[in-house]
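Here you go, one structure.
This part shows chain A:
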Amino acid sequence: MTVMTKMKGFATAAGFAATLMVGGASIASAEDVVLTMAVPDWPPTRIMKKFFDEQYKPASGNKVTLDVDFIPWPDFYTRVNASLTSGEKKYNFIVSDSQWLGAFVEGGYFRKINDLLEADPAFMETFKSIHPNPLNAYSTYPHKSENYYGFPQFPDVLVNFARKDIICHDEEQKNFQAKYNKKLPCTGEELDAMTWDDFKNVGEFFQRKKGDMLAGAPAEDDFYGIAYQAGKGYDFSSMQINGFIWQMGGNTWDETQIPNGQAEGVVNSPEAVAALEKYLSLIQYMPPVAKTGTMDIFKSDELFREGKVAMNINWIGLGEASLDPNSSKVSDKLVFGQMPGTMGADGKMIRWSNIGGQPFVLTTWTTDAQIKEAVEFVKWWLSSEIQHQFAAGGGQSAVKSVYEDPKYVTYRPWNRAWAPQLDWQKDVWHVPQFFELLTQQQDQFDLAITGKQDAKTTLDNVAKFQQNLLTEAGLIQ
Partner candidate 1 sequence: MSSTTATAAPPALMTLAPDNWKLAILVGLAVSVIAAITFPASVSFWIVGAMAALVAAAFVVNAFRRKYYGGLLVAPAIAVLFVMNIFPLLWSLGLSFFAYQSNNQSIRFVGLNNYIKALTNDLAAEANWNALVNTAMFVVFTVAAQMVVGFLLALLFAKQFPLRKYLLILVLTPMMLSVVASGVFFTYYYDPTFGILSYIMGNITGEQFILMDNKLGAVAGIVFADAWMWSPFVMLLVLAGLVSVPKYLYEAAAIDRVSGWRQFWTITFPYIRGLLMLALLFRTIEAFKLADLVILLTKGGNDTMTISYHLIRIANEQNKTSEGAAISYLMLFMVIVLTNLYLYLANRRSHGA
Partner candidate 2 sequence: MSTIEIRKVTKRFGDFTAVRDADLSVAAGEVVCLLGPSGCGKTTTLRMIAGLERATSGDVVIAGRNMNELPPEKRDIAMVFQFYALYPALSVGQNIAMPLHYEKLSKAEVDARVIKVAKIMHLTEVLDRMPSHISEGEKQRLAVARAIVRDPNCFLFDEPLSRLDVELRHSMRGQIKEVLTGLSKATVIVTHDQLEALTMANRIAIMRDGLIEQVGTPHDVFAKPANVFVASFIGTPQMNLVDADLKSFDGKNASVSLAGNDLVIAADPAVSRLKPSKVTVGIRPRAFTAANEKAADTIAAQAELIEPMGAETLIHARTAAGGDIRVVVPRDKRVKIGEALHLRPDPKQTHFFGEDGKAVRA
């Protein structure tokens, strides 16, 4: 055998293998459409899959399959990022954090959907029925532009989780009144009206040692008044700190002002520094784990469910576990309110908060046949009926007609605080540099939380880094 004939042989073999591959990718015929979706593994996505399997009847008559890859939350980003950036082209739909939009749109992975909206008025109508704040957060890149990418999967906001049995106890009410000359909030409405100062008072008031009297009985363990996220991981302090900064008149770097919006002078403005100081000053009233920089949203939730704190600011998305008696010692003692605000000079409450939750997006390699079915699926998903079922099953809806329906507040105890809060949600950066901005900021916040540097230095460092990075990237001139 000569080299040439052998080469031919190899070429044939390679060609054969290649044919197999191509064949493998195009097996889905016009009648059989498979939509592959990468989602985090938790109830809101499990329920979506369940509804689809049980109820979805495609109008086209095609056989549509939703092939969902449930990926455990802690590894979700790693897996999705690797799949996208390696060019694996595996998924048609991806649940994405709103902040990832820029990075993956710029990389050419997320598909812009304006053309689909324009081509389908019904789709546009459904789309526009979403509250503008979540819509901006979940769908637009550049942030607050007219370029749309995503649809809400699980919209989420921060609310105040509180324990009725503690805060409504007569003795505690009396003592609180005596000490602060103010009523200790007890009902949902009273919680809504809380400012951060009230929140601080609760923290100070309910700091009890093991054996001290608590709500009429000796405490079985050390007890704390308040908790909120103060962890180094992912965005587990920024999401809370941003709310403080916005409420107290400061700002984060504003990408809608590109290229003129600055980081230095804005991010570390005196207002922002004061806000961070306020945030930090409350940590001393929280469970000791806050001092280690690992009090993320899961830890504060765990402490609350185990009955170690009276009030906890956390995402609604973590709420179900509090209601479940198997995983919660306080399941029958709960009351929910809006996240505290800041009293303005004019006596009006100023409320801002960082939005949570996730949209899902379409990827650029999705074929036309798939897109047709995908649009139908999204319309179905955002339809009032399904959104109602979703909310009843533990989800949240950002569709106006759904959350304004009087039935909506009956689904879950925190839903009372949902609609009003949507009006004051904001989001942070959607730029591709998101992760660099976030990790540096989280590192700096962690240093402040664990008492290694003060608020001013922290924000100066953050501002300096952002200014450099964004200037280098051409986003600041």
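How were these picked? Simply put, all candidates are chains of the complex that A comes from, given by their letters.
Here, a residue touches a chain if its C-beta (ideal position, glycine included) is under 8 Å from a C-beta of that chain, and two chains touch if they have at least 3 such contacts; residues count from 1.
Keep in mind that this is a model prediction, so the values were computed, not measured.
S.K.: Going by the C-beta definition already given, which one of 1 or 2 is in contact with chain A within this complex?
M.R.: 1
S.K.: Name, in rising order, each residue of chain A that touches candidate 1 in their complex.
M.R.: 1-4, 6-7, 10-11, 13-14, 17-18, 77-78, 81-82, 84-86, 103-104, 106-109, 221-222, 231-233, 287-289, 291-294, 302-303, 306, 308, 432, 435-436, 439, 443, 446, 450, 465, 468
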